[in-house]
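First the structure, which I've put down as structure tokens, then a few questions once you've had a look.
The complex is shown incomplete by one protein chain, all other protein chains being positioned as in the whole.
For reference, chains read A and B in written order, and residue numbers begin at 1 within each chain.
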Amino acid sequence: MIAYILRRLVQAILILLGVSIVTYALLYMLPADPARQIAGRSATAETVANIREQLGLNLPFYEQYLRYLGNLLTGDFGRSYLQKTEVGELIAARLPATLLLMAGAIFCELLFGLTAGAIGAIKRNTPLDRGLMVASFVGVSAPQFVVGILMLYLFAVVLGWFPIGGYGTFAHLVLPSVSMGFLGAGWYSRMMRSSMLDVLRQDYVRTARAKGLGRARVFFVHAFPNALLPIIAMIGIDIGMFMSGIVVVESVFGWPGIGQLAWQAIQRVDIPIIMGVTLVSACAIVLGNLLADLVAPFIDPRIKLR
Amino acid sequence: MFSKALKGVALAALIAGAGMTTAHNAAAGEGNITVTYKDDVSTLDPAIGYDWQNWSMIKSLFDGLMDYEPGTTTLKPDLATGYTVSDDGLTYTFTLRKGVKFHNGREFKASDVKYTLERVVNPKTQSPGAGFFETIKGFAEESAGETESLSGVEVVDDYTVKFTLSQPDAAFLHKMALNFAHIVPKEEVEKWGQDFGKHPVGTGAFALEDWTLGQHLIFKANPDYHIDGIPKLDTITVEVGQEPVVALLRLQRGEVDIAGDGIPPAKFLEVMNDPEYKDLVVSGEQLHTGYITLNTNIPPFDNVKVRQAVNMAVNKDRIVRVINGRAVPANQPLPPLMPGYNTDYKGYAFDPEKAKSLLAEAGFADGVETTLFVANTDPQPRIAQAIQQDLSAIGMKVEIKSLAQANVIAAGGEADQAPMIWSGGMAWIADFPDPSNFYGPILGCGGAVPGGWNWSWYCNEELDAEASKADALADPSQADTRIDMWRDIFTKVMADAPWVPVFNEQRYTIRSPRLVADDAILVDPVHIPVHYDYIAVK
């Protein structure tokens, strides 16, 4: 087990290295010249040339990359081209907001998804089940920004129950979390439902019922925990999808997280920030996948941790 | 006309206001206001900060040798008490104000002026404003990295500074009023290094008390500020990360005093038609022109007739309507507020028939295809589509390329990439209220280089020579002649039609009822969006 984890961590580091090279290469290919952005419109050609020199933009690609990597290993993400602030500082300032949003989203999707799925399984084939199934399909089919905008309009502007975007209190957290979680809730409710159905059919459950144990007890003590395992695996994968979704949702709600930071940075070709956010996201994704893979053997004993 | 009236009103209001403040007492301010912005402030380092959001904040935290009368474009000395100019226009001697203190308590001296300018010109600082000080002697050597000092700035004594220029520069005093020439204390810059932008220390009316990244900034009045009774407020709280629509709603509820990003376009009509809020909106002109650049290197725009045809084909009134009337159609490169604006010039009237015939004369009776580049932030793609439709009416088929702003700028800086660019989002707003600022980088030969901002690659050597002559008239007594020369230059530019001037955006500031400030302060053409030093609350 330990050996497996160690091996996976080494793989993770290699993957992150790969991500950094590919991202750096892609950003290198961007047609815009950061030196010109920084120099601004009244700069002389010399100033631009100077800035290019200082940022090392005249060096060949591999040299630039190695410089970046070297700094990275000492924990230095570099400085934003336009703000001159340390990228590490910018990300650290905004990361808590994104993590909060992710936690909120996971909570929402579990709450809605698991409840809907469990109800659907227990009351299978009733109209309630059918209705929940359709709702879950809609959940997976809606783009997060549409859900976000519609919810913002309905609940914040028209009904005024929640603040219109922004950050700070619990009330601010609700709408963005639900918007992000809606998609996942759709997945989870269907997974939960089919997983519960499987479990409910199992022998040990029928034995428990035969022994006369109450339905609730059977549910909570036996069925539910076992149905949960595939869900836990999914949460790991989910983190990957979240990293994409935050760019949009944070933009719709004005949420000061790293998604917003990345979006602004891409607009202004602020390469150090883009690199920083990509690496942080990739890190989260890799860890999420690791989590999912660790849980996998408990779900299906045939899967061996290789 | 309008600008003169504005100045008149502002001046009258100021005199009345000044009278009132001396009747109170000279204690610096009371009260707090809340200002909101969507984006976090990028930096407060005067050598680096160059966006419309931090421009007036920096002006409130720092001072320069020169400044402008509040709400106007009239120069006045600020940290200087006076100046003299030599007859040949090459030497400026400034007498400095005594007893001015930085926020850290130290007194401001002439050596600080030298340090500040050397810092801006030094390539290590990566200041976007270095180029403005080209005319100071020694600029070439310092910006090439050969030396760290600027020979043209001389500290005569603690309160006198002498500038020697390599050529006469009629706009020099304006440049001394730019943020880039706002004075910084050496010890603080050395202490904070590259983080000085987050820990600014200046001589300004406000000092930075707190900055929580991504959330808010707090400015506190400087009790030792060198103008009595200023600032009128005690603190300013800037909240960031607020969507403009949200900011507006909060303002209507009384939680916010100034919506820094202005009235969101979506709400504009609603607000202007609402009697309760109509009076809280102040509108003013800006030194801004939105234009389409036509690349004279790329066919069909190498033919002046085609360029003139495009000028006649664009329906500027309709475009202004698309942006809800927040601008005034333009017919020349300079905005009305700028000295040198030609009030008699009629420009190219909207005449699609004539445009079609001009196009035919140029050999394109069967139509022509080309490309329009635009930044991909709303509403620019919409405006581009309106232009596209107008041009298709005269037989010009335009393909739109909607890209990230940086990519459009990069394309414009190449000689053969972008036939047409809609400047929206990157439109030229003057750095200082002088016509020369609207020429050099964007219409002069010097800007028509790879990486330059003269996206029409227009290079008229004759006009360039006239421009230099105009700028050599540094003596204030020749100011009128100079402005006449510039007026003439721009009129001649329009004959060549490298641009299609489309509109001049108006500025609308909405403020809460409790704010006490002259209208001119709220749409200050230089201290954008508002002149924080002169705002008070009831």
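Keep in mind that, in the parts below, a residue touches a chain if its C-beta (ideal position, glycine included) is under 8 Å from a C-beta of that chain, and two chains touch if they have at least 3 such contacts.
What we mean here is this: contacts and distances are computed from a predicted model.
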Going by UniProt, what is the name of the one chain that was not included in the view, given "SusC/RagA family TonB-linked outer membrane protein", "NADH-quinone oxidoreductase subunit A", "Peptide/nickel transport system ATP-binding protein" or "ABC transporter permease"? "ABC transporter permease"
In the full complex, which of A:Ala45, A:Ala142 or A:Leu291 touches the chain missing from this view? A:Ala142
Per the touch definition above, residue among A:Ile38, A:Ile106, A:Val199 or A:Ile266 touching the missing chain: A:Ile266
Spell out, residue by residue, where the missing chain touches chain A. 11, 14-16, 18-19, 22-23, 26-27, 29-31, 124-125, 133-134, 137-138, 140-146, 149-150, 153, 157, 194, 197-198, 240, 243-245, 247-248, 251, 262-263, 266, 274, 277-278, 281-282, 285-286, 289
Please identify, in ascending order, the residues of chain B that touch the omitted chain? 245, 264-267, 269-270, 318, 321-325, 376-379, 381-382, 384-386, 388-389, 399-404, 407
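As a working rule, only the chains that are shown with their structure count from here on.
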Taking the mean of the C-alpha atoms as each chain's centre, how many Å separate chain A from chain B? 40
Which of the residues in chain B come into contact with chain A in the complex? 38-40, 42-43, 45, 48, 50, 123-124, 126-132, 134, 143-145, 194-195, 197-198, 213-215, 240-243, 245-246, 249, 377, 404-407, 409-411, 413, 428, 431, 441-442, 449, 451-453
Chain A residues touching chain B - in the complex, by the definition given at the top: 30-33, 36-48, 50-51, 53-54, 79, 82-86, 89-90, 93-94, 97, 163-167, 254-256, 264, 266-269
